[in-house]
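Report on the structure given below.
Just one protein chain is left out here, and the rest sit where they should.
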Amino acid sequence: MSVHSRRENINLADMIDITEAGRAMHVFATELYPICRSITGNGIRSTLGRIGEQIPLILHEVPSGTAVFDWTVPNEWNIRDAYVANANGERVIDIRRHNLHILSYSTPIHARMPLAELKQHLFTLPDQPDLIPYRTSYYQENWGFCLTHNQLMGLTDGEYEIVIDSTLAPGSLTYAECFLPGATEDEVLISCHACHPSLANDNLSGIVLATWLAQLLGQSERRYSYRFVFIPGTIGSITWLARNEAHVGRIKHGLVLTCLGDPGHTTYKRSRQSTAEIDRVVEHVLRHTGTAYAIKDFFPYGYDERQYCSPGFNLPVGCLMRTPHGRFAEYHTSADNLDLVRPEALADSLAKLIAIVQVLEQNRTYRNLNPMCEPQLGKRGLYGAIGGQIDAKSYQLALLWVLNYSDGEHALIDIAERSGMPFATIAHAATALQSAGLLTEDVQSIEWSAR
Amino acid sequence: MSVHSRRENINLADMIDITEAGRAMHVFATELYPICRSITGNGIRSTLGRIGEQIPLILHEVPSGTAVFDWTVPNEWNIRDAYVANANGERVIDIRRHNLHILSYSTPIHARMPLAELKQHLFTLPDQPDLIPYRTSYYQENWGFCLTHNQLMGLTDGEYEIVIDSTLAPGSLTYAECFLPGATEDEVLISCHACHPSLANDNLSGIVLATWLAQLLGQSERRYSYRFVFIPGTIGSITWLARNEAHVGRIKHGLVLTCLGDPGHTTYKRSRQSTAEIDRVVEHVLRHTGTAYAIKDFFPYGYDERQYCSPGFNLPVGCLMRTPHGRFAEYHTSADNLDLVRPEALADSLAKLIAIVQVLEQNRTYRNLNPMCEPQLGKRGLYGAIGGQIDAKSYQLALLWVLNYSDGEHALIDIAERSGMPFATIAHAATALQSAGLLTEDVQSIEWSAR
Partner (left out) sequence: MSVHSRRENINLADMIDITEAGRAMHVFATELYPICRSITGNGIRSTLGRIGEQIPLILHEVPSGTAVFDWTVPNEWNIRDAYVANANGERVIDIRRHNLHILSYSTPIHARMPLAELKQHLFTLPDQPDLIPYRTSYYQENWGFCLTHNQLMGLTDGEYEIVIDSTLAPGSLTYAECFLPGATEDEVLISCHACHPSLANDNLSGIVLATWLAQLLGQSERRYSYRFVFIPGTIGSITWLARNEAHVGRIKHGLVLTCLGDPGHTTYKRSRQSTAEIDRVVEHVLRHTGTAYAIKDFFPYGYDERQYCSPGFNLPVGCLMRTPHGRFAEYHTSADNLDLVRPEALADSLAKLIAIVQVLEQNRTYRNLNPMCEPQLGKRGLYGAIGGQIDAKSYQLALLWVLNYSDGEHALIDIAERSGMPFATIAHAATALQSAGLLTEDVQSIEWSAR
C-alpha cells in the first residue's frame, strides 16, 4: 500500500527536462555515430561499452556456431581498413571517409583488378546519385563496396587495388541487457538493435531513447521490472529468445524502439495480439497528445518485433517509430545521419515513451466496494472544490466513471478510453477513491489477449 | 393463446388522440408548475396527490434517518414563506413571485444584515442576467436566495430583513408507485423525478408523460407488468432500490423519462448494458420515425439511470429525453417554464413512448415449424392480395423474413432490424404465420445482455 501510494505520486515526466534530454541524446548519438558496427565484432562491442557508461549493463557473448532455433550464430566480423585505390595509389573509395563504404561482413581481400571486374562488387543508388547505400552480406560470403552513383560514374577505366583488411572467424555475438527490478517480476521489455554502422535514425535513435528511459526508470519507483535489450537485429533477438525461452512468460508488455529521431509524426505498429494492453495504452497516449500519429496493424516484417511476435512466442510487443523504415528517403543511406535526427524529435519521442510507461505503471483493475447505487461522495469530501491542476468538473466525472466501471472487468485504461478522458485524470480519481475506501484493486488479472 | 390474439389486435396508438393528449398534458403541467417541490416535504407530497387523481397511485413515506445503501434519508424540508425586504419593508426578493427564489433546503432564518453580508447567500447567473437560477443545498446546511443578476445589480446598499420560514426536521421522504399488473410478472420500469420546483421541462414533462402512458396502459391488455415510479431524484431512486433490492430481477426493461417537452429532437441514452432489448427497441423505433434523433452511449451521470445502472444493479434502463440536461440554455433556470415545454413536443414524445411500449409488448422469439425449405404460403392464403393498410409486397417479404429467421435465435426486433422493415410489419407477419400454424413462440428467452 505504501509503495503504491508513493508510486502514485511519481510523475515520471516531472523528473526530467525533456528539451535538455533531447539535446543530450543527440550528443550521445553523435558520439556513437562514427563507430563501425555490424551484427558481431568490436563495433557493436564498443557501442555497448559506451552505453554501459550511462546505465548498468551486462554484456553477453554467445560463441559463433551456437544453434539458436533455426539459425546459427555466425562468425565474428571485424574490419580494420578497406579501400579501393587507383593507379596513382589514391584511395578513391575509403572506409575512413564513411563506414557505409564497406559491404558489411565483407571477406578479406587484397587484389588488383580492372574496373569492369571491380564493378561487380560495387553498390550504388542510381536514383539517389549523391547517397551511399547501406548493404550487408551476413549469410553469403562476399566482399564489396558501397559508393554514390556519381562517384561510380567518375571512376575511369584502368586497374584498381582492392584492400579489405577484415577478419571473419569464430568469435562471438555480443548483446547487452539492462535489468531494472520492480515491485513485481512481471517485465516490460524494451528492445533496440545496435548493429547498424553510421546510420542515425535507423539504429542510434532507438539506442539513445532506450538509454535515457533506462536512466530515468533507474531513478524512480517501479511497479514492473524493466528489461532493456541492446542487440544485433534479427539474429540478436533470435539469440536472446533462444537463451531466454523459459522466461518469456514474464514479459507482459514490450516495445521495439527504432527510427525515433526524424521529424515525421509518431507511428505505432501493433503487436500481433493487436489488442494487448501495450497496444491499447500506446494508442491512448498517442490519441491524447493532440498531434498527428499513425497506428498500423501488425505485419510480419520490420524489426525484431517479427521475432517476438512469431507465432510460437506471440509476445505483446509492439514497435514505436516515427517514420517507418523504407518510408523516408534517407533510409539505409548515408543521408540517415545526424542532421536527419533532431534533438526536438528525440525529445518528443522520449516524452511519449515516458507517458506510455506512466500509464503501464498505473493501469490497474479495481473493484467498486459500494456497487449498489452511487456512494455519497460529498460526505467523504470527494465532491466540490478540489485543488491541483486537474479541472474540477472533469475530476468529478472521472470519479463517477471509475466507480461505475470498476466492476472487475474494466481496467483504468478501459475506463479512460470509454469516458474519452485522459488516463491521468482517471488514475487520479482511482487513487482518491481507493484512499476513501471505495475501491480495491482487483487481484484477478485481466486476460488482455482474450479480448 | 386467446389473450395473445386479442393483444395482437390492440394498437396502443389507435387508443388515443395524440394531439389532444399533448394539450391535456400541457394543462396538467400548468397545474403542477406552481407547487414548490423539493426532495422531501409537502411540495412533492401534494404533487403526487394530484398525479394520484389521474392514475392509481400508492404513496410511500420513508422516515428521515433511514439508511439506504451508502446514504441516509434526509430530514424533511418544508417552506412557508421566504423573502428579503429592504429598509422600506418592501419584499425585493419574494418566494411568492417565483419558487426558484429560495435555495432549496434553506434552513430557517429571521435576521437583518447589510447587503454585503447578504450577498454571500445570493446566487445569480451573470451570463444570463434575466434568469433566476435553480440551486439546492440538500446535504450541507445553508440558506440562500436565487435571483436574476439584473435584480442583484439593482439592490442598493443598506440593511435588509431576511425571512425564511422553513422547517428542516425529521419527517419522511415521499415517493409513489403506479403498478399495472400484466400477463407476466416481468416488469417494465418507468421512472421520473418529481422533486424540482417550478421547472417545466426538467421535471414536469417526465411526470406528465409517465402519467399519460400509465393511463393508456391501464386501459389496455398488457403482456408485461408496468411499474411507474415518481421519486425525488438520486435519493429517491437510491431509496427505491434499497427497498426493492430483492425484486429488481423482475425488471426486464426500463426507461427514465425527463426533458421530454422542449422543441429539440429526441435523444436516447443507452442503458449501461448498451445492447439490452430496451436499447435495441428504442433505437429501432427512433430510426423508423423518419425524424432526426440522437443515440448516446451510457455515461455515469445524468438522472436516476445512474443508480439503476450502477454496477451492482446494472439494470436494462435507458433514458428517454429530447434535449439532454445542460444542453439547453433554459436548463435549471426560470426560463425552463411552460413556454419552453410545448404541447406538440409532449405529444410527439408520447407517440414515441407508445411506439416503444408497443414493440416491447409484441417482441417475441418464434420458431419456424416448417424450417426445411419454405412452406407453401399460397395454399394457406398467405400469398397474394391482402387487405389492410400495410403494403402487400412488403408484407409478403415480411412473411419470408420471419420464416427464415425464426430459428430460436432471432427475436422479432432482430428480424425487423435485419430486414430494415418497421417492427409492425414484421409483427403482423408473425401473427399471421402463427395463426397459420407455421410459427410457435419460443419458450427459451433470449439472453439479451450476453450479446
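Order of writing sets the labels: A and B. Residues in every chain begin at 1.
What we mean here is this: a contact is a pair of C-beta atoms (placed from the backbone, for glycine too) under 8 Å apart; a residue touches a chain by one contact, two chains touch by 3 or more.
Every value quoted in this text rests on a predicted model; they were computed, and no experiment measured them.
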* Among B:E117, B:D297, B:E374 or B:D391, the residue in touch with the chain that has been omitted -> B:E374
* Which listed residue, A:E245, A:D391 or A:E409, touches the chain dropped from view? -> A:E245
* Spell out, residue by residue, where the missing chain touches subunit A. => 68-71, 139-140, 234, 237-238, 241-242, 245, 272, 299-301, 306-307, 309-313
* Asked: Of the residues in subunit B, which ones touch the absent chain?
  -> 368, 370-376, 378-379, 397, 400-401, 403-407, 419
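Definition applied: only the chains that are shown with their structure count from here on.
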* Structure fact -> Per the C-alpha centroid definition, the whole-Å distance linking subunit A and subunit B comes out as 54
